[in-house]
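Here the complex is missing one protein chain, while the rest keep their positions.
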Amino acid sequence: MTKQIIVPFGPQHPVLPEPIHIDLVLEDERVVDAIPSIGYIHRGFEKLVEKREFTEYVYIAERTCGICSFIHGATYCQGIEQIMNIDVPERAQYLRVIWSEFSRLHSHLLWLGLFADAFGFENLFMGAWKTREKVLDFMEETTGGRVIQGTSKVGGVRRDISSERLDRMTKDLDDLDREMKELTDVFLHDDSVRHRLRNVGTISRNDAYHLGAVGPTARGSGVAIDLRKSGYGAYDRLNVQVVTDSCGDCYSRCAVRAKELFTSTDLIRQAVKKIPEGPIDVKVTGAPDGEYFMRAEQPRGELVHYLKGNGSKFLVRSRIRTPTLTNIPPLIKMLQGCELADVPVIVLSIDPCISCTER
Amino acid sequence: MTMDKQTITAIEVGKLIGSVERFRNEGYRLVQIGCTKVGDLYEINYCFDKDYHLDVVRIAIPAETEVPSISGMYWNAFIYENEMHDLFGIQVRGMNIDFKGTLIRTAEKFPFSKPPVTVTKGGKP
Partner (left out) sequence: MVYFEMVKTALKTVLSKPATILYPVQAAKKTPISRGHVVQDGSKCISCSICVKKCPAQAIVLDKEAKTWQINRFRCVVCNSCVDTCPAKCLSMDTQYTAPATVKGIETFTITYVKPAKPEKKEEPKT
């Protein structure tokens, strides 16, 4: 038997700036087991719910993550609206879809850039982030914040997008599509990229499903889970296409995200076409009394906000289960049997967001 | 708003393994395990999903009761069970990967088992 050695990966590692620690058990160059540990930056957001009124907690829920912040805020609001039986105006629901899909574009472009960086394609990394800048500019123009949008509130949204801006959107999206096409062509067709990612970190469909993989990690293995299909918010009135890929390796997960960019722009186009005129919020009176498991699709996968109120202004419990937490067990499965040199690429391929995970 | 359906069933601790096994056999996936402190009891929600239908199994236990681990059926349950142990101090029996309280290192032990902060009228805790 070969001698086993343990190599620590993280909490500080050049490939990702976030602190996750994985103990890699190696036999020669091959990883036989991986033991993860998190908990370096636990912030106790969930406990803070006892000290902040439920209407203010939106701002805190939103700051759980610095990348998919809008979807966190919107999911929290939708959960509360569900408990309190608030009917949100149509326009607000469509606006939430538009901003959510823009966050998805922003997150996927960011990830594609980082991923390119991880497999050593610096030029592609810069290209992806250049395109992402356009998405951020739109965010700032319509919400006032580049990364933390802060436009969702219980009972609707805080800002409207003028109809002239929405009319111009179609042209902007066409430009964005053209730029993203050029970018994703490199990811999908360039042989040097394919060579680095094919058959690296493979996880079977069955494993992905039973180990609770969500989002592109699951869809890359052919498991068609996309919470947008369940029709929360205005998604039930839009045609959502679920992108899947059957191979289950790093290339598949990359391809799913690259193709999802275009489903997002498509969804925004549909929403812009269908958005009705009208109010953007309703007045909220009373306090939540009840519980709800609100689920939504984040760029990284399924997000669960469990909210429980007892009729007072302060919620009893808010539990946020972020997609990265549930993607860690599949990650361990992927790491078992891979080469040490592939570990950084595999870890990044699930799009880990440790700050999210540790709330 | 049309929302996904969800059912919550309260069961006893002894029946937990049996009902989780049924979910596993029917092809559900584990969405999450979450704990809530209600008075002196801890409510633990086991959420399962199949075709966007959320099924929740709930047990309510006092702090000293040991909970059997479901990681035998759902391998990924260890992450939630360790979290539950580190934040709430719930003893889980038979986890496949037991971090023994080191998954989430907190300055204060079991922070979520502390009584909730009551806020006075001035907004100051």
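As written, the chain order gives the labels A and B, with residue 1 at the start of each chain.
Just so it is clear, a residue touches a chain if its C-beta (ideal position, glycine included) is under 8 Å from a C-beta of that chain, and two chains touch if they have at least 3 such contacts.
Computed from a predicted model, the values in this text were never measured in an experiment.
Per the touch definition above, the residue from A:87, A:140, A:167 or A:289 contacting the chain not shown is A:140. Across A:19, A:89 or A:150, the single residue that touches the chain missing here is A:150. The chain omitted from view is touched by exactly one of A:113, A:127 or A:299, namely A:127.
For the chain missing from the display, the contacting residue among A:21, A:158, A:237 or A:269 is A:158, taking the whole complex into account.
The set of subunit A residues touching the chain not shown comprises 52-53, 56-57, 59-60, 63, 121, 123-124, 127, 130, 133, 137, 140-141, 143-145, 148, 150, 158-159, 182-183, 185-186, 189-192.
Going forward, only the chains that are shown with their structure count from here on.
Mean C-alpha positions place subunit A and subunit B at a centre distance of 23 Å.
Put simply, subunit B touches subunit A in their complex at residues 1-4, 6, 8, 29-32, 34-38, 45, 47, 52, 54, 56, 74-76, 78-79, 86, 97, 99, 102-106, 111-112, 116-117, 119, 125.
Partner subunit B is touched in their complex by these residues of subunit A: 35, 37-40, 42, 44, 46-47, 50-51, 78, 81-82, 87-88, 93, 209-212, 227, 229-233, 236, 291-293, 295, 302, 304, 306, 308, 314, 316-317, 319, 321, 325-326, 328-330, 358.
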